[in-house]
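Just one protein chain is left out here, and the rest sit where they should.
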Amino acid sequence: MSAQSRATADPRWVRVLLIGATLAFLGLFLFVPLVSVFVEAFRKGVVVYAKAITEENARSAIFLTLSVAALAVPLNAVFGVAAAWAIAKFSFKGKSLLLALIDLPFAVSPVVSGLVYVLLYGARGLFGDWLLEHDLQIIFAVPGMVLATVFVTFPFVARELIPLMQAQGNDQEYAALSLGASGWQTFRRVTLPNIKWALFYGIILCNARAMGEFGAVSVVSGHIRGQTNTLPLHVEVLYNEYNMAAAFACASILSVLGLVTLLLKTLIEWRAGLRRRTH
Amino acid sequence: MSISVENLRRTFGTFQALRGITLEIPDHQLVALLGPSGSGKTTLLRIIGGLDFPDAGQGRVLIHGEDVTNQPAASRRAGFVFQHYALFNHLTVFENVAFGLEVRPAATRPKPEVIRDRVLELLGLVQLDGLQQRLPSELSGGQRQRVALARALAIDPMVLLLDEPFGALDARVRKDLRRWLRSFHTELGVTTIFVTHDQQEALELADTVVVMNQGQIEQIGSPQQVYDHPASPFVYEFLGDVNRVRKPGRPDLFYVRPHEVRVLFAGDSTAELHAKVEHLFAAGPSARLTLRMLDSKETLDADMTRQQLDEMGLSEGDEVGLKLVLGNRA
Partner (left out) sequence: MEQASTILRGGRPRSVLPGFGLSLGFTVTYLGLIVLFPLLMVFVKTSGMGWKGFWAAILTDRVLAACKLTFGLSLLAGLLNGVFGLLIAWVLCRYRFPGRRLLDASVDLPFAMPTAVAGIALTTLYAPNGWLGQFLVPLGVNVVFAPPGILLALVFIGLPFVVRTLQPVLEDLEVAQEEAAASLGATRWQTFRRVVLPQLVPALITGTTLAFARAVGEYGSVVFIAGNMPGKTEIVPLLIITKLEQYDYAGATALAALMLVISFALLLVINFLQRKTLVRRVA
């Protein structure tokens, strides 16, 4: 934004007051809780902290969190690219309905997101008997947690890609085709480089939510220590056992994940902004 | 290579973009598709290039006698230059030009040295030597235009298709590029079709002008033919400045270009019409007069040389006589 002319600049006392109020609000609301996580985590010293994040249940929770994200994020990334290709590059009937449906999971409570899979695959669910007969378990097991995570992180990548690809239009793809490129070559060499930052951005947000998801996963997890507890669920268990230092130690790992996500997000935005300016 | 288009139709929803286009373009020609926006000229170009297809069963496209109507763009070898160039922003100038060669299947792909030589040769041809490592964002509009041209030429196209090639450039660059493209075409001889809405551009540059309106061809001819012998009122009005005049005692409308109006002294006995000078604009060697007819009160533009103007000593408010010099037209 350009420098404000004197006519539209707010009086100094207004500026000071509003900036002060913002700093106070955000400080109290965002920074204090964030700092408190780390303070509580180290309250009993580094040794307790290190032990809390390396003991067996914590390790398996970290491993499970990483595994769930490693399955859910690529699935939704592939979906996001496919959906964006179909929606941004072609015109067809029912497109705006499809767009609205893709956003649907954001409107659904995480608890309900988990519940729907219990209704399908739980012991009394639609496929419950069939799964029992074939000795398959989805609910209270890892597959259910992956499904619930896929559900809550469903729109992230698609949402970043669709508006960008719509804005970019099809001319570069047409140019590639007219130069003899195949469909796959066109996608690989022209489309993908053009959307890589948005794709990365979407994947980062998707990943943060996948690793931090609590409500949906809580519903479908059996809360079995060392087996179906992700890191957020492990935090809950420790907290409810009044093992504060360990709970906050594990929470601090999740907070670092959140901070790294924010950092990457800001860097990409900055980078994308830079690119836009050079055009 | 010769191109022929037979009875092409293309509808978008309820909008008829092309309503039966038939066109024959001989080898080595430089052809302008000229028309207002919405006339279907870009749609026609895209169908020739394989970037769009006619309605099912409605028409054929032949390149050098071969029916390519259903061939995808990738196998047509039509070099397409897009209105906004569609350069690959993430690739350097060199990589952009090399793209069409590098995506070929391994069996027909030239060796890297061959690609390199070819790209550098093309960049020399479009006068962009030394810029091969730049990104498109680091080039001026005219330079981007020439990269797009070099990129299209790299695939050794059977035909070169340009969509509003100078539309996005400012007036001076446009004029330079226009001249350059003309000599460039003479040198290469590739059959070239370009789309434009600028009549002057079409008349100056093309061997053949195809005037289009509302999805149909109004007239095909040399610039001279379409300018001097417009086949329809639309062509008349679209090409060049034109006045609509009613001669006294005759019901029909005449189309008269400003340079075809001879301005005489008010008392001149050969005058067919009488008017008053409403506005006078003289800059450079020619002058433009806006005249109001004494009887019908309609306005009319007339061109004359500065010298004539000075000799007659006209000024605003003067009455004059007019004679229409229609040359060999009726």
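A and B label the chains in the order they appear, each numbered from 1.
Going forward, a contact is a pair of C-beta atoms (placed from the backbone, for glycine too) under 8 Å apart; a residue touches a chain by one contact, two chains touch by 3 or more.
Source: prediction; values computed, not measured.
In the full assembly, the chain not pictured is in contact with A, B, by the touch criterion defined above.
Note on the undisplayed chain: of the listed residues A:Ala58, A:Leu131 or A:Val150, the one touching it is A:Val150.
Of A:Leu34, A:Ala141 or A:Ala272, it is A:Leu34 that touches the chain left out of the display. For chain A, the residues touching the chain absent from view are 1-2, 4-5, 7-8, 10-11, 14-15, 18-19, 21-23, 25-26, 28-34, 36-37, 40, 79, 82-83, 85-92, 98, 100-105, 107-112, 115-120, 124, 126, 147, 150-151, 154, 166-167, 169-171, 173-174, 177, 183, 186-187, 205, 208, 211-215, 218-219, 232-233, 235-236, 239, 244, 247-248, 251, 254-255, 257-259, 261-263, 265-266. What chain B contributes to its contact with the hidden chain is residues 12, 50-53, 55-56, 72-73.
Quick note on the criterion: only the chains that are shown with their structure count from here on.
In terms of their C-alpha centroids, the spacing between chain A and chain B amounts to 52 Å. Per the touch definition, chain A reaches chain B in the complex via residues 171-172, 174-182, 185, 189-190, 193-194, 278-279.
Chain B meets chain A in the complex at residues 49-51, 72-80, 82, 84, 86-91, 99-100, 103-104, 137, 151-152, 154-155.
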